[in-house]
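Yeah, one chain of the complex is gone here, protein chain that is, but the others are all in their spots.
Right, chain A next:
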């Protein structure tokens, strides 16, 4: 199995026109007793080597489901992928066999999770868990793998790594656990790392350290990073580009500074307006009106129209495509020009 693995996917090297990882018109549905939940409805994004894509959105917007589809860790059933492609170096991962996908996971594309305590096996020491990556995938001996584990723990800045290698996950603090999770995920030098809300469970100062660590590791190894978050503050410092998701669709995609300067979708604008600011102290905080849509029964036309201040009649009937604003920028709003200009109606 290990020998065939290298044949399944193109080796590292020149990419040509093909991006490192490209999600193309991905649809994911969950067939439940209550009906079909359309969690992801045609998401497309790409990430290149050394590039950081931030996927932004509220709970239930489909950002994590997209990531799980890339990793191939969705439970199918109930999940179904009726449409779309996930191309890694030009190969559609969705068409690969389960064995081939297992070879991709961890070695080529790795993932870290929100809650590192529950994502680590409680009955094994952290050293055992990190070194397992080397023993299983690289066939290293126990002692060599353990040495590599200590090296990795050093690399993710765990103090006194040599002494702590035989400790269990529950003996570490939240930030240290996330570092261990990161160490495991970068153990095999993946080309793409997906971080699913890596700092949500941590306090603010530790958040900054973890983001810094991720950015640094990425600079060293030139891996593509997909950062899934709902925290606009986390994104600004590290991301190159942003994809904003709403109800399973990408509503705006842009380089990070463009979005902060002038959003081109009413939802993005609402998100940015609802960040508390010092100069608004004492005033009511802005909030997007209404509730996130029910994924069992999405609104017709643009999913955002019941909450949108820019709504016109055709928003209720026509699904907006991702209009191209410039070469790197797109907005799924019929009236993006008005939003961009800021003349609210």
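Here, contacts are C-beta pairs under 8 Å (C-beta built on N, C-alpha and C of every residue); 3 or more make two chains touch, one makes a residue touch a chain; residues count from 1.
Note that contacts and distances are computed from a predicted model.
A.B. asks: Unshown chain, UniProt name, "Peptidase M16 inactive domain protein", "DNA 3'-5' helicase", "Peptide ABC transporter permease" or "Cytochrome bo(3) ubiquinol oxidase subunit 4"?
C.D. replies: The correct option from "Peptidase M16 inactive domain protein", "DNA 3'-5' helicase", "Peptide ABC transporter permease" or "Cytochrome bo(3) ubiquinol oxidase subunit 4" is "Peptide ABC transporter permease", the UniProt name of the unshown chain.
A.B. asks: Tell me which of A:137, A:157 or A:230 is the one touching the absent chain.
C.D. replies: A:137
A.B. asks: Among the options A:32, A:141 or A:166, which residue touches the chain absent from this view?
C.D. replies: A:166
A.B. asks: Check the options A:26, A:56, A:69 or A:119 and report the residue that touches the missing chain.
C.D. replies: A:119
A.B. asks: Out of A:102, A:209 or A:312, which touches the unshown chain?
C.D. replies: A:102
A.B. asks: State which residues belonging to chain A touch the missing partner chain.
C.D. replies: Touching the chain left out of view, chain A contributes residues 71, 73, 99, 102-107, 110-111, 113, 115, 118-125, 132-133, 136-137, 166-168, 170-171, 181, 184-185, 188.
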